[in-house]
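A single protein chain has been removed from this complex, and every other one stays in its place.
Presenting chain A:
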Amino acid sequence: MAGKSKEAEIKRINKELANIRSKFKGDKALDGYSKKKYVCKLLFIFLLGHDIDFGHMEAVNLLSSNRYTEKQIGYLFISVLVNSNSELIRLINNAIKNDLASRNPTFMGLALHCIANVGSREMAEAFAGEIPKILVAGDTMDSVKQSAALCLLRLYRTSPDLVPMGDWTSRVVHLLNDQHLGVVTAATSLITTLAQKNPEEFKTSVSLAVSRLSRIVTSASTDLQDYTYYFVPAPWLSVKLLRLLQCYPPPEDPAVRGRLTECLETILNKAQEPPKSKKVQHSNAKNAVLFEAISLIIHHDSEPNLLVRACNQLGQFLQHRETNLRYLALESMCTLASSEFSHEAVKTHIETVINALKTERDVSVRQRAVDLLYAMCDRSNAQQIVAEMLNYLETADYSIREEIVLKVAILAEKYAVDYTWYVDTILNLIRIAGDYVSEEVWYRVIQIVINRDDVQGYAAKTVFEALQAPACHENLVKVGGYILGEFGNLIAGDPRSSPLIQFNLLHSKFHLCSVPTRALLLSTYIKFVNLFPEIKTTIQDVLRSDSQLKNADVELQQRAVEYLRLSTIASTDILATVLEEMPPFPERESSILAKLKKKKGPGTVTDLEEIKKERSSDMNGSAEPASVNASAVSTPSPSADLLGLGAAPLTNSAPPPSSSGSLLVDVFSDSASAVAPLAPGSDDNFARFVCKNNGVLFENQLLQIGLKSEFRQNLGRMFIFYGNKTSTQFLNFTPTVICSDDLQPSLNLQTKPVDPTVDGGAQVQQVVNIECVSDFMEAPILNIQFRYGGTFQNLSVKLPITLNKFFQPTEMSSQDFFQRWKQLSNPKQEVQNIFKAKHPMDAEITKAKIIGFGSALLEEVDPNPANFVGAGIIHTKTTQIGCLLRLEPNLQAQMYRLTLRTSKEAVSQRLCELLSEQF
């Protein structure tokens, strides 16, 4: 079938497709064999990458054949080619049902494979109740049990809500004791996934898993016969059991715990034994078990002896000739470094890791080495590690430079005993990798210099020297401009850095810089006027030049005009007050750390101290995002914000006005690196909140989220209540409200962080302050991440902040209403929707919903008393939009017609969408 060229292949295939089509359409009924042959050909053509739009019915017919091969091809075709929406799904499900009931193990196997491969919701609906019965029935064959266990797992993964928990769960746990190792292997996968979601129900699996594991690791290599893989006893099952144990804390029963410790020690001992085979399969399988055991040791984080042994084992791998092992060892060591028991042991490998940075050929391994250096860094080795990272940065791959810059910046700040070292390090960073130094990094160095007066003189001197270089990075000009503007006076006594020399140095860079940097430099100049009255006229001359006063860029021009004017008319006292040194920034979480978390995902950058710190830093990390430049922004004069030097460069580069504060402080609050997809049912819940403000937004077995909200004009406040339904603590509990890029300019949300620990049975509350800036379509997403009993939970729901919440009802007479109605007759202002009633058509409920929607309900306005008419005004910060609505029920047809008229098309559209969902 493979043609010489693409065209020839297509030609040949089209010919074959035509042939098959004619056979299927032909008058003569095809026998099973031919049908199978053609269906198989279609499948092959599909796998070659061509579309197949027929033959599905024939494949479904094959399912009910009694011949195994025909049935088999039918199932294969269905598994590969039938998507869940197919209308054939009913026929398929019927055939599967027959095969499941056939008690023929081969047919049952085929049916189970098909369900597992398709895994659609429809199949889950049809079979999620049936499969657990097959799984635990006493007379089911082993091979069918295996398939049933994994089939159920697949359905649970795609539609957990459809798999009922029940009596079978306790019997499934006992499959861990099954004679047949294949059954145990399949069941362990199922139990692990179920236990992650329902730890309580599967608690008993811990002791069973430990005893099973113990029997495997102590067995001789021949005991398990066919389950021994290259002299390693049952590696797959061992890894799965170790993974199951990672769903739980260390066993409480001392006997079980002791037995598990023995197992783990045995696995570690075996790693030291000479290999039983030279084959790579032997060492891969053996090390796979070893790494999983180390993961469990790290997860338990309770046996210092095991942790240190694990660390030493990994240390050996760091120098192994297999790249895979070096990579995995570096990766596991990163997590070991965050345990207080093994942190010191990890540190002893610092030289090897630094060497890896220099000699590894594979970039992904070098990247892991950087991660590990970061994780093992503490006060004792910070200077060495930072120096090595800076060294490496000069030659590092472009893809990881930004991350290294962030890491260096964080470590330098965190472990700076002496802040002159910190300033040197950051300036080095800018020199070596200026392009990769993000705004957060240079904002941070300025925050620190401003907050610590012991380093200001040194910083001024150092930036002054660095600026002497003939070519320096623009980021250096920014830092230099800012720092000299604040603290240039501290070095002005030295004739080599007199005011005029400082000014000329900065101004020599001016014309090479981008607009935001030039704006910053202009602010530096006006600060100089205050610091150094002796060069005032020089600066005024510069400001007065045409290139400034008539600059094409409005921001630069405005600054030049205003600064010039200010320097001319203000007395020295006023100048001194207006241009006073910046007040210290409030202490808060480093914005750089937040950025790194955003890059790598939370959890990957935590280390020992950070875990301890996390609580406190989160607290001041995201509180009141606007307060950094509050002093500047809240000043009433429109030009005042240009004078607050701190605010000027920042607001300038901040894209949406709503986030100007958060840029500096808290990238974290909108960062949630891996946001979970919306929880099932979230849309339904969302719709229920369109016409009401209070209620339960989300609920699962662990968590309940309740809402209470109030809105007035364009402002609102929402209280979110998070209830822990379990008896176990939630850790690192982090709810985050996320606005998409489209939504962000229109909706201003401020949240206060909540305590990262939520005790069992407790409820915590979070306040969201809401400001509607302009009309909007989408809803913000509430993402919640936390750890529960060792598993990471991540879920998202839509937060019901909708445009109609900013409605103010307006009463008006019939005459007024129709006059306005006519005024809004432009076709773009009207949006209409005709739809079927989803709820009983009750006039009273409808009225309540329209009032709940926010508009006034106007009685006796519409000539037809059965119709509903409403009016109101949407308040946004920028504008107010009048809205009229009319709802016409048709009881016979069980339909509604809804018409919205507003002055803005998008508003009509959105309100119509929202309200249509309600009836």
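One rule holds for everything that comes next: contacts are C-beta pairs under 8 Å (C-beta built on N, C-alpha and C of every residue); 3 or more make two chains touch, one makes a residue touch a chain; residues count from 1.
Please note the rule applied: contacts and distances are computed from a predicted model.
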Assuming one chain is omitted from the figure, identify its UniProt name from "AP complex subunit sigma", "Exosome complex component RRP43", "mRNA decay factor PAT1 domain-containing protein" or "Auxin-responsive protein". "AP complex subunit sigma"
Using the touch definition from the top, which of A:198, A:324 or A:700 touches the missing chain? A:324
Just one of A:13, A:42, A:76 or A:831 touches the chain that is missing; which is it? A:76
Just one of A:126, A:150, A:446 or A:883 touches the chain that is missing; which is it? A:150
Among A:235, A:251, A:716 or A:854, single out the residue that touches the unshown chain. A:235
Which listed residue (A:127, A:291, A:374 or A:853) would be found touching the missing chain in the intact complex? A:291
Logged for chain A, residues touching the omitted partner chain are 2, 31, 33-34, 37, 40, 43-44, 47, 67-69, 72-73, 76, 80, 106, 109, 112-113, 116-117, 119, 143, 146-147, 150-151, 153-154, 157, 181-182, 185-186, 189, 226-227, 229, 234-237, 239, 243, 281, 284-285, 287-288, 291-292, 324, 327-328, 364, 674
